[in-house]
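Only a single protein chain was left out; the remaining protein chains are all shown in position.
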Amino acid sequence: MSINVLLFASYADALGAPSICVDIPADATVADVLAAIRLQPGAGLLPAKPLVAVNQKYARSTTSVKHGDEVALIPPVAGG
Amino acid sequence: MSINVLLFASYADALGAPSICVDIPADATVADVLAAIRLQPGAGLLPAKPLVAVNQKYARSTTSVKHGDEVALIPPVAGG
Amino acid sequence: MTAAGRLTRVPIDASALIAEVSAPAHGAIILFLGVVREVNDGRGVTGIEYSAYEAMAAAELQAIASEAATKFASSAVVIEHRVGELALEEASVGIAVAHAHRGEAYAVSRWTIEELKRRVPVWKREQYVDGTQEWVDPSGRPATGMSA
Partner (left out) sequence: MTAAGRLTRVPIDASALIAEVSAPAHGAIILFLGVVREVNDGRGVTGIEYSAYEAMAAAELQAIASEAATKFASSAVVIEHRVGELALEEASVGIAVAHAHRGEAYAVSRWTIEELKRRVPVWKREQYVDGTQEWVDPSGRPATGMSA
């Protein structure tokens, strides 16, 4: 299946877009999403283990990702 | 010499006035002022050792009191 | 560096205090407000009258602001204490502090209010729902045994 991954701040700059579409297996996890992103141009600028949110909650690499989930890469936060 | 002593809040209520005039020796100290105040009607309501300020600074019982000094009894403060 | 302490008879203006400490060098501003609340020591309060040894209180407020700004280098501190009759939810004291960093700003703010409560000659007479009123002694002892 294909899934849209939201990108922000320095990560959006690195990959040159506010979101990218990647192909992942049907029973995928966050780790699969990250592996797919690694294949994209500019992904070399990302850290080894970027934070990921699934449906607006921080996720682990083992968190499952289903069709329709909202997935986002979260750069180091700098609010306040 | 006679000296005017400022009173505030509960102490002014106790002695029934915002200030009282007391007689003290010429080479007096804060302790002498307190002893003179003890003779005033209502002074029994004061604590054993009320705080005293001389010229707007907290004083000790040994602080000297000269003619023209501004002397005040300071009830327990309750600002803020 | 800004360091000011004073008494006021008019309502404390939070925005004005914030503006007074604001400067391009500061990354954090903290405003503390002490406000009249409806209950103290279990008794219903309807209002508080604040009075002060005005000349000495103003001098102590200024001294505390200056000491705070020195003790925590490069901080800005403005203190206002109100006197007169205050209703519920009105602020009796406002302390605005600013510092490059928030850790120091919190420390300055806390130090300033504790110091104010320890040494500024201000007194409050609480008015209670039952119509009585009493001078408050924060030490917990009755101020003089009198209840006017």
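For the reader, a short list of remarks on this structure follows.
Chains: A, B and C, in written order; residue numbering restarts at 1 for each.
Simple rule for what comes next: contacts are C-beta pairs under 8 Å (C-beta built on N, C-alpha and C of every residue); 3 or more make two chains touch, one makes a residue touch a chain.
Here the structure is a predicted model, which is why all the values come from computation and not from measurement.
Across the entire complex, contacts from the unshown chain go to A, C. Within the complete assembly, C:A14 is the residue of C:M1, C:A14 or C:A55 that touches the hidden chain. Taking the whole complex into account, chain C touches the unshown chain at residues 14-15, 18, 22-39, 88-89, 91, 100, 102, 106, 109-110, 113. Interface with the hidden chain, as seen from chain A, comprises residues 6, 8-11, 13-14, 45-47, 53, 56-58, 72, 74-80.
Definition applied: only the chains that are shown with their structure count from here on.
In this assembly, the C-alpha centroid of chain A lies 74 Å from the C-alpha centroid of chain B.
Rounded to whole angstrom units, the spacing between the C-alpha centres of chain A and chain C is 50. Centre-to-centre, using mean CA coordinates, chain B is 25 Å away from chain C. Residue positions of chain B in touch with at least two other chains are not found.
The set of chain C residues that touch two or more partner chains is empty.
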